[in-house]
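One chain of protein is taken out of this complex; the other chains stay put.
Labels run A and B following the written order; every chain starts at residue 1.
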Amino acid sequence: MDAPVPLFAMTGISKRYGGVKALDKASLTLHAGRIHALLGENGAGKSTLIKIMSGVVQPDEGSLEFDGRTVRFPTPAAANDAGIVCIFQELSLIPDLSVADNIFIATPPRRFGLIDRKAQRRMAEEWLALAGAEDVHPLAPVKDLPLSRRQMVEIAKALARRPRILILDEATSALTAADVGKILAVLKRLRGEGLALLYISHRMQEIEELADDCTIFRNGSNVASYPAGTKSHGDVVELMIGREYSHVFPPKPPPVPAAMPPVLEARGLTWTNRLSDISLAVRPGEIVGLGGLDGQGQRELLLALFGVLRGVAGEIRIDGSPVAIGGPSAAKAARIGMALIPEDRKTEGLMLPMSVRDNLSFAALGTLSNGGFIDQAAEARAVDDMLRLLAIKTEGIDVPVATLSGGNQQKVVIAKWLMMAPRIILLNDPTRGIDVGTKQEIYQLLRRLADQGVAILFYSTDYDELIGCCERVLVLYDGRVSRELAGNELTERVLVGSALNIATETGEAGHAPAIGA
Amino acid sequence: MSDWRYRVAELRSTLLAALVFVAMFAIYVGNHSAGFSANVVQTAANKGVLLAFLAIAQTFVVLTSGIDLSVGAMFILTNCLASWIVVGSAGMTALGVAGVLLAGLACGAVNGAIVIFGRLQPIVATIASGAVYFGIALALRPNPGGDVNSDLADLLTGQLWGGIPASLVVLLAVVLTIWLPFRRSALGRAVYAVGSSEVAAYMSGLDTRRAKFASYTLSGLFAAMGGLMLTFFTYSGEASSANASTYTLNSIAAVVLGGVSLFGGTGSAVGAIFGALIFRTINDLLFVFDLDPLWQPLFLGIVLLISVCIGSVRLLRIRNRLDLFG
Partner (left out) sequence: MSQDQAKPAPFRLPKVLRRIDPAVATAFACIVALLLVGSLYSSNFLSADYLLQQLQVGSFLAMAATGMMIVVLLGQIDLSVPWVITVGAMMSTAAAGWGPVGSWCAIPIGILCGMIFGLVNGIGVAYLRVPSMIFTLGTNAVAQGLMIMRTGGAAPQDMATTAMRTLATGRIVADIPNALWIWVLIGAATIFLLKRTTFGRSVYAIGNSERAAYLSGSPTRRVIVLAFVMSGALSAFGGVLLAGYSIKAYQGMGDPYLLPAIAAVVLGGTSILGGRGTYLGTVAGVILITLLQSILSIMQIDESIRQIVYGLTIILMLLLYGRSAILRT
């Protein structure tokens, strides 16, 4: 079905962030009454494109056309006024207010100058029903709702703004299959009414069911735009991943013999509904990877091992003996010797206003002091060693660590832990948002550490990395280990396929994902 | 049916405070030698209403997750001002009342301006502004004195038909005409939103600055109402710094007892009123049970400590220790 004039078109869009090119002459065309799926790996530029579309960010070059006329969106409000509504991954709901209050937060129905609660409640119910969330009570406080329901409310809130273009950025990540079904029905109905929908998702089943058109992004530009169903799964995966290997990985040594006793073992780890019966073993000198889609329990697994989670069932063994790890300070103690490079370096890894030196020495401060008094000479030596070892570029050790580049900040986080000479290192997506050069340095470093006998558990959202660095990769799905890949099986095809829960050998989609709420 | 469930849950902390107060007051009245008489109720009401006004004032600011340490000073300032201008003929008195309320609004607005446009933290900004307001109060009344229109004072501090204390009626009237409409208005909702999550409120397109400014200004207004009532009770103005700081700290205790969260976003001025009444009744209870009056301040302190610790029970449910940190 060919629509005459595109409703919305972006052409030649480029955007740089410092030295990194997020978008490189990217283009996208949307037609009214059609659902357009946007595919691509993390870092392919999808989020940036959407931010430009919804006025959060301005492009460096390129043009936007709405209804055939050139437009600019200097603010999110401008995009909203034009009829573009985006549902971002970070929710914009007010926790202590009710669902109805949130849906109509900006423009509530009024009576005598006050909010008309009855009308608001009624209208909220309608929009909730339209969004497929009839089971959400309009008066329920948002903070009491599970994430899946909050996402439905966010969708209802967007629909209530009556958009002409609706953008969903992985807005269904926490929804159950049933919910997703309802949402898909809603979206199809809206499509029939002329809505244009831009839909970012990794879920092939949804895309197959929903999309009219597909676009694949890679390295910041549009590599393929085609009507849905005209490409096989295999082709899609190849287009998503096919690129020159810009990463150079240090050569992998022969795998550690299975007979060698593991230094870190987990048996049957279970926690709320995020981890189900996870078992793994990491031997000294091994780099084991954690793969899979975002939010399948990888972060929670690392936190559980580090002792941050409460109520974890199952057993953790260090050197063969079961231990109870009470928290990070117990985990880093010599007896266990664990380190965690956390997810968000700015809020979890560093004290940003403090100096580089203070950040570097913080975890190991106990070993650099006598009875509570810091041995400044020892500290200075240790700091120096780390700066050299990791080639951290900084104007000095007294400057706030906030002034360093992202890559160097991450090196500080890693160095901080290396000062403890850990035996086990857990890494939570350490190279996210970091330049290529630093990434390669980190890969070399991890290989060196493994060669020295450190056991490494490495979660990454970059498939390249997992394949290049790890001997084995455990793919997590819905809180369980769905597959373990090693040796010849450890290819991008299989990895991506496992994460998407499709069997790439046969090209068929796997059974419908049963995603916990 | 479930609608009621949610409405009740929304008011849970307020209802709890109300229940606690009613229970305590019943015990008090039950053990008072004069029993449930109009005079007993009136005395209790008069003492409680003053703190109630300040508790409402504090509530507005605390809802935005701020704090106003100048409420006591504004209270005293308006008291001293009233002892000068709320006198004379009916017309002059009316003008005087308007003037005092305006003064409160102005003080509140200044607080708001400093916090919002000056971008200073509320706790230090209001400490400093409190000193300024107290200085003005001292300038107005270096020594206690002054007068107030006795007709108006008697009317508002006496008893109405059926023995209902006039001061309670005033409080009720104010809640009905100002607090309830505020709460139902878009501005009131914005205040709650800002306290709940300022970032989400901003992203949702709310004018967070206007909301905060409104809350500080209304705080000043209610402190002024308290100041007026104080003048009606005491027939004079007195710039006592001990009173100013005591009332400020008591207002914080009252809002906490009334179920208003210091983190902002939840609670109600009605709850804060009951919190103030609870606070006052504790003292009366001790008196009525012939407990050594020397024990009262200690008892008060312990009750306060225990009641703020009750919220810590939620810690038992935390599964991810990272959630302990804001």
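In this text, a residue touches a chain if its C-beta (ideal position, glycine included) is under 8 Å from a C-beta of that chain, and two chains touch if they have at least 3 such contacts.
Every value quoted in this text rests on a predicted model; they were computed, and no experiment measured them.
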Identified contact with the non-displayed chain, of B:L152, B:A223 or B:V256: B:V256
From B:V8, B:A23, B:M92 or B:I123, residue that would touch the chain that is not displayed: B:I123
Residue in contact with the excluded chain [from A:G406, A:G468 or A:G497]: A:G406
Touch with the omitted chain, as defined above, among A:G349, A:P430 or A:G468: A:G349
Residues of chain B in contact with the chain not shown: 67, 114, 118-121, 123-125, 127-139, 142, 198-199, 202-203, 208, 239, 242, 245, 249, 252-253, 256, 262-263, 294-302, 304-305, 308-309, 311-312, 315, 321-322, 324-326
Touching residues on chain A - with respect to the absent chain: 17-20, 22, 43, 45, 47-48, 308, 327-329, 331-332, 340, 342, 347-354, 358, 361-363, 365-366, 369, 372-374, 376, 393, 395, 403-408, 416, 432-435
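Keep this in mind: only the chains that are shown with their structure count from here on.
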Distance from chain B to chain A - Cα centre to Cα centre, in angstrom: 46
In the complex, chain A residues that touch chain B: 76-77, 80, 91-98, 101-102, 105-106, 108, 110, 113-115, 117, 137, 139-141, 271-272, 303, 308-311, 327, 348
Residues of chain B touching chain A in the complex: 2-3, 6-7, 9-10, 181, 184-186, 189, 192-193, 195-197, 200-201, 203-206, 265-266, 318-322
